[in-house]
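Beneath this line is the structure, given in structure tokens, with notes to follow.
Note that one protein chain of the assembly has been removed; the remaining protein chains are unaltered in position.
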Amino acid sequence: MPIVIEKLTYTYQSGSVNAFTALKDIDLTIKDGEFVGLIGHTGSGKSTLIQQLNGLMQPTSGRVIVDGYDMSDKKQRAKGRSLVGMVFQYPDYQLFDETVYKDISFGPRNMKLDNDEIDRRVREAMRLVGLDFDEFAEKSPFELSGGEKRRTALAGIIAMYPKYLVLDEPMAGLDPAGRRAVLEMIDGFRSQLGCAVVMVSHSMDDIARSAEKVVVLRDGRIFTCGTPQEIFSLADELYEMGLEPPFAARMASDLRRRGLLLPHGIYTNEALAAALAEYKGGRGNA
Amino acid sequence: MLSVRNVSFSYDNGSRALNDVSLDIDRGEFVCIVGHNGSGKSTLAKMFNGLLLPTEGSVTVDGMDTADDEKMLDIRRLVGIVFQNPDNQIVTTVVREDVAFGPENLGVPPDIMAVRVDEALKAVGMESYAESAPHMLSGGQKQRIAIAGMLAMEPQVLILDEATAMLDPMGRRDILNIVRELNKQKGITVVMITQYMEEAVGTDRMIVMNDGSIVMEGTPAKVFARGDELRAIGLDVPPAVELRELLKQMDVADCGDAMTLQELSASICRSLLKN
Partner (left out) sequence: MLKDITLGQYFPADSVVHRLDPRTKLVLLIMYIVAVFIVKDIWVFGLVLGFMLFMTAMSKVPLNYVLKAIKPMRLLLPLMFLLNLFMIRTGDTIVSWRFITITTGGVRQALFIVLRLIALVTGASLLTLTTTPVSLTEGLERLLSPLKIIKFPAHELAMMMTIALRFIPTLLEEADKIMKAQLARGADLESGNIFKRAKAMLPILIPLFVNSFRRAEELALAMESRCYHGGEGRTRLKVLKFGWRDLWAILIMAALIAAVVILQSNLDIDGYIIGLLRPLWTRSA
């Protein structure tokens, strides 16, 4: 069963003079196992939207249904929330316990699992994020490097075996190697745990790699939603909005403007290079 | 302007962050220092204004040794530094007063200070926020205020210690444009520490750090020509360079040392459309 968002509107401090509508009329479905990329500039409402997904905030009007559980209902919310794992931007918001092991087991313990199951899950989660059990399990999370902290934070959510994994800017502040590593980890979770992924990112290059569906938010509304091919053909428009569309998409659009006839739907450097090779070959044959 | 001589540095816990680093930065230069997390680049940044002092070797600013306590204020006035977290460098509750914080510490007379503060705010395009509360601003705006806070001290060098790392693309573009402008118009020496390779494009010189040492140095064109070496130490090349490499490999086009979208696009068209 999917996450279904129907006519979702959310207003901060609704009814007061400071009332501010952050989300307007959002309709969106997140299917089982799907990889959804969520894009929007600061203030577009994307943080608000992902907090609706696990009931940290409730709609002012409209509904959020997670696998049949209505997130506006207090009792159903607890059940729905346990299906949605949420990773916030900075691991520092999350890490608190004495050891990495205890910290990762916080979620599973809250789920009232038995000790053997908790131990099994913590080990599995650490393996999936690439933290060596013997080396890290007994370390304090506060003495880890930035990258290791992020892995620990991710493991803390993964150990809850979420059916939907929501990630808020998981690559912010990482160096290129760190970014690649996180992306590979996320692919790993999907293939090994079969969870759906909703990833918020400024960098569309990161989203372009794995997303099946891309949602662009603007001023609290869905500006556009579709496959990466469809979305990234709007590269120039997205760039003007203050976003960072994949380089290859902007490049392709610039080349077209200069008179090079390239097919649409190119958004990776590999695809662009291949298309240019074909163009050259085609012209050579002609 | 800045001179680093055989500097090594170890933290109290014994970990060695810098290893025999030597480096000179000339007046008016725009230098970019890249390296993965933990390569020592931020440690180096804190050497430039004496926040950290070398365990071995010396750092001098305009001839003044950072180890000389007497010169500390002069050095810090000359070398402004903007840090990564926008929230943790704004001290007061009103933008205008925060920009004045540096000049206040230097004992600048109030009437001169007011002029400098307003000019600094104008230079970063934040004059209309002079009376705002900093916590209501976006990350990019906060970093602009931080830069203005440095400009009000009339520095000759501006260090950006991963100042764009926590910003969104829009905020990043703004900061880069402002810094370029300051370098070109006011001749301020800029040292930019970053892990975004695209930001190095257009700078005068690139310095690549790995494990506390300088491993590559040269114009961005020269450094990015060594893409495989960069990738081997956890870095990357800008996307335009990556595409350029692919095109060369596949024998589609040789685009020389194009590093930006515009350059590469023009170059591809030259080789594919004309002949």
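The chains carry the letters A and B, assigned in the order they are written, with residues numbered from 1 in each.
FYI, contacts are C-beta pairs under 8 Å (C-beta built on N, C-alpha and C of every residue); 3 or more make two chains touch, one makes a residue touch a chain.
All values derive from a computational prediction rather than experimental measurement.
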Per the touch definition above, residue among A:Gly107, A:Gly147 or A:Pro246 touching the missing chain: A:Gly107
Touch with the omitted chain, as defined above, among B:Glu29, B:Asp62 or B:Glu104: B:Glu104
Given B:Met113, B:Met126, B:Ile188 or B:Val252, the one touching the chain that is not displayed: B:Met113
Absent-chain contact - pick from B:Val94, B:Met216, B:Ile233 or B:Ala266: B:Val94
From A:Gln51, A:Thr152 or A:Ser201, residue that would touch the chain that is not displayed: A:Gln51
Those residues of chain B which, in the complete complex, touch the missing chain: 46, 49, 51, 73, 76-77, 80-81, 83, 85, 87-94, 96-97, 100-110, 113-114, 117, 133-136, 146, 149-150, 153
Chain A, residues in touch with the chain not shown (by the definition above): 12-13, 18, 20, 51, 54, 56, 81-82, 84-86, 88, 92-97, 106-107, 110-111, 142, 156-157, 160
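Note that in this section only the chains that are shown with their structure count from here on.
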Residue numbers on chain B that touch chain A, as the complex places them: 36-38, 84, 138-139, 162, 165-166, 168-171, 195, 197, 234-236, 239-240, 242-243, 246-247, 250, 252-253, 261-262, 264-266, 268-269, 272-273
Of chain A, residues touching chain B in the complex: 41-43, 145-147, 172-178, 202-203, 205, 242-244, 247-248, 250-251, 254-255, 258-260, 269-270, 272-274, 276-277, 279-280, 283
